[in-house]
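Some chains have been omitted; the remaining ones sit where they do in the full complex.
Order of writing sets the chain letters: A, B and C. Residues in each chain are counted from 1.
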Amino acid sequence: EPPGGGGGPGAGAKVAFLMPDIASTRYELYDAPLFKARMKRLCPSCEVLYQNADADAAKQQQQADSMIAQGVKVIVIDPVDSAAAATIVRAARAQNIPIIAYDRPIPAVRADYYVSFDNERIGALIAGSLVDRLRETKAEGGVLIVNGSPTDAAAGLIKKGVHSAVDPSGFEVLAEYDTPGWQPSKAQEWVSGQIAKFPGRIAGVVAANDGTGGGAIAAFKAANVKVPPVSGNDAELAAVQRIVAGDQYNTISKPIRIVAEAAADVAHGFLRGERPPARATLFDTPSQLFTPTVVTRENVAKELLGPGGPLKAGQVCTAPYKAACDALGIR
Amino acid sequence: MDGDVLALRGISKTFGAVAALTDVDLDVAPGEVVAVVGDNGAGKSTLVKILAGVHPPDAGTITFGSGRVVISGPADAHRLGIATVFQDLALCENLDVVGNLFLGREPRGLRLDEVAMEVRSWELLGRLSANIPSVRVPVAALSGGQRQTVAIARSLLADPRVVLLDEPTAALGVAQTAEVLNLIRRLRDRGLGVIMVSHNMADVKAVADRVAVLRLGRNNGVFAAGEVTQEDIIAAITGAADNAAPGRTASASGPAEPPSGRTASARAGTESPPGRTASARDDREPRRAEEGSRP
Amino acid sequence: MTELRTRPAPAPPPGGLRAAARTTLDRVRGGDLGVLPVVAGLAVIWTVFQSLNPIFLSSTNLVNLTLESASVGVISLGVVCVLLVGQIDLSVGSISGLSAAVMAVLYVDRGLPAVVAVPAAVLLGCVIGWVYGQIFNRFGVPSFVITLAGLLGLLGVHLWLLGPKGAVNLPFDSGLVRFAQLAFVPPWLSYTLVVVAAAGLFASGHAHARARRAASLPAVSTRWLLARSVLLLAGLGAAVHYLNRTRGVGWMFVLFLALVLALHYVLSRTRYGRAVYAVGGNAEAARRAGIDVRRVYTSAFVLGTTLAAVGGVLAAARLAAVNQSSGGGDVNLNAIAAAVIGGTSLFGGRGTAFAALLGVLVIQSISSGLTLLNLDSSFRFMVTGAVLLLAVGVDSVARRSRASHGRA
């Protein structure tokens, strides 16, 4: 990279930030704004081009092609499909554009860098925390597993992680479901059916994200049955409110800020022609991996609502949740 | 023409390159039956549709009763009291006979009075000697003549001032035809204006007071029905009597003596397909056969 | 036959039950089966799933089924209106999601009472339909394209509205959520409603028959009317009794049924309904009959979008949450498919309000039956497809015999 004019090396460069879907709120909500903000600090004249592929691998390919046509200098990509992203890596390679795999790895072809927490690990964490809770309370019965979309590769990874925690736990898997399109209402319908099928035998529900977890909780509420522990993932506002109110057992707080900023740092490094140092190596790719945190009622205040946390107490503690917040001492 | 209930002046209508009507005049007085006759494609139905508000005219004025009117849609025509029987009947095949008869004219109210409507339907159809097995079958299940009867009955429902009938007896049986002709006479006697399009000279002679001839989309003479022979009308229709209409040059080259006289020439025509259909007419915008465009 | 109609003899009232039965048999022979085939298809589905898992027809599960049917059913009811005029609305899913989001934002974030938030959301649906109608009437853009643009554009608005939050919880103790999840008709009232329905059917039938007889038109016998009402009483009563063994009949389902009946009334007994069928059957003929075809189109779009908005609010209340995927997924396809499965023609002019009810029951029965079988998603999809085809196949074969009898 030739050092740029006034703004330092890489000034005025374009950076592509390609996210996979909008089924999870985090990409639009956290990843993109945080990445942009960090880039702005590092390189005020750089431009971040954010695109979301809406869970369509072909669309992501189109977006990458169009980024290359626009002359971006670095591509940060969270692939819709790890396999399909190989084409994108190759296309970027052909133009000497460094490519950073974000959040999900690209095993088939070496990317230039990998920044992530790992979805399989997330699955293991939420399920493990739930199973621990069930053991703690000496719960009887089995668990339901509500997976993500059957056509989503990331859901497959979470599913694998969940099984790695549940299968050896001794709790029977009563039934399992791949939720089409991650739809909460589908999850609700399915769980309603299981409540009818296994009355009194459901000790807990492992749900792959907060939306499906919310659907499961609504099913118990609607059946007028006590809600067993239900897991989640993403730490979206609505789920945090449910955790505070005691309806949902856990969720995952990903240190998105850290990851997004790390990605921005790496991207900026590439812009300046450096080769950012690797903290680890995964799939033969220099990587930085971060560990997500399980959030339950116990640590919700500390993990999410503290100073610098992703959420504000005021957002969570709206009128219906005031009492619950007070009980936890959140203000 | 004072006292006319309906007067058209200079009505023109083109469809793409086809001039369906050019500068057509027509008058109907109250209590008068005007027959509109003409060859196939002469523009009769187009004229009816313009009066019924189906097509807007490209040019020309319509006077209804005492004032000029613009009929910009079928609803306008209904408001003026113009009831129409279309050549293609314009029935909704998915509705039953009662539904079609009362379509757009159902008695007001929160709930349709099906009983009253059914009674009135039988009455109207009976008046036309209709031969319909049930008024509760969808029109799709009716025979051609039964449908036409339904369409005619429709036009009697409202209390029209002018009735337009486009070939009303084409599909009707002998008895039904007689009934319709009777009906037309009764309408005339009640002081309505009636325009009837027909190819059947006997029907025309039976009920019409005046006969207006259209040819190639233009007026080609108006005759008092009592004073004209069938042959004269046919001559005007086929163009042998073009000179009957002022301002037209005789352009027809074929013999016009119907029916057998035309046969030979028509068959002669088959040996050499035409160039452009309009090439022989110089007194009107040409109706050009379109270029041999392939689809 | 003129000579017949000229006979002044009044029509003898057909002789009681036997004549009525003969009429019914005649109709069946003539292929006029009404909703029977769809019901048969439904019976097939129920038998299959019950034999696979005896919980399927348990009272609990049937209560679930009714509640799950309501929201998509209401949306489907709107789709029926649009299909009846020969148009299509691909955006009902997006509208339901958007209206849910609007409701949630007003109700939860802005803290407005439900009686403001819900009507506002429904009104929005109404306005969208009106806009569709204007574009359709003024510019003649095919409704497929207008509503495809709506599908995309409104999804955008929905996402934008939920914006930074992504998902909004409706409090479980709010009236709205309680209505959708926990509000059941008290048993005494449910039986009363059944009796009222049966009595109403008899009364209206009787009044109609009397009016016909007074006009010397043939009419069904009082005994047949009575038998019909008793049949309804017994059937509905048994169903209600069975549901009452657990939670009972949800108010949300009652609302759906009420909407079906109301729409049925509008479509079959009013001038407006007649106009809708006429426009769907032959728009040009309807126009020539003086019907304001544009207004009918607009009103159909408005009905479609308004009911979609209502359905969206109900779905949100049932889930007790609104998120980005509200109204997404297969809501659209299910709502349209329910209407078609129930017998509404995509070409317009054919179908009834009951199509939405029956169609949505077919779809939800399949879906509910599958939740009780522990299948892989791949088999789940395959079975859904196969059962759907089977259920509608039964219907189609019956209708085909009808068409071959000349009643297409």
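Definition applied: a contact is a pair of C-beta atoms (placed from the backbone, for glycine too) under 8 Å apart; a residue touches a chain by one contact, two chains touch by 3 or more.
Just so it is clear, the structure is predicted and the values come from calculations on it, not from any experiment.
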Copies present in the complete complex, per labelled chain: A x1, B x2, C x2
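Convention: only the chains that are shown with their structure count from here on.
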By mean Cα position, the chain sitting nearest the middle: C
Between chain A and chain C, centroid-to-centroid distance (C-alpha), Å: 39
Rounded Å distance between chain B and chain C, as computed from the means of their C-alpha atoms: 44
Between chain B and chain A, distance of the C-alpha-averaged centres to the nearest whole Å: 73
Footprint of chain B on chain C - complex, ascending: 1-2, 5-6, 208, 211-212, 214-215, 217, 269-271, 274-275, 277-278, 280-282, 284-292, 349-350, 406-408
Contact set on chain B toward chain C in their complex: 52, 54, 73-75, 77-78, 84, 86, 90-95, 99, 102-106, 108, 110-112, 114-116, 118-119, 122, 126, 129-131, 138, 140-141, 154, 175
Chain A residues within the chain C interface of the complex: 22-23, 25, 28-29, 150, 175-178, 180-186, 188-190, 192-197, 199, 210-211, 214-215, 217-218, 221-224, 236-239, 241-242, 247, 318-320
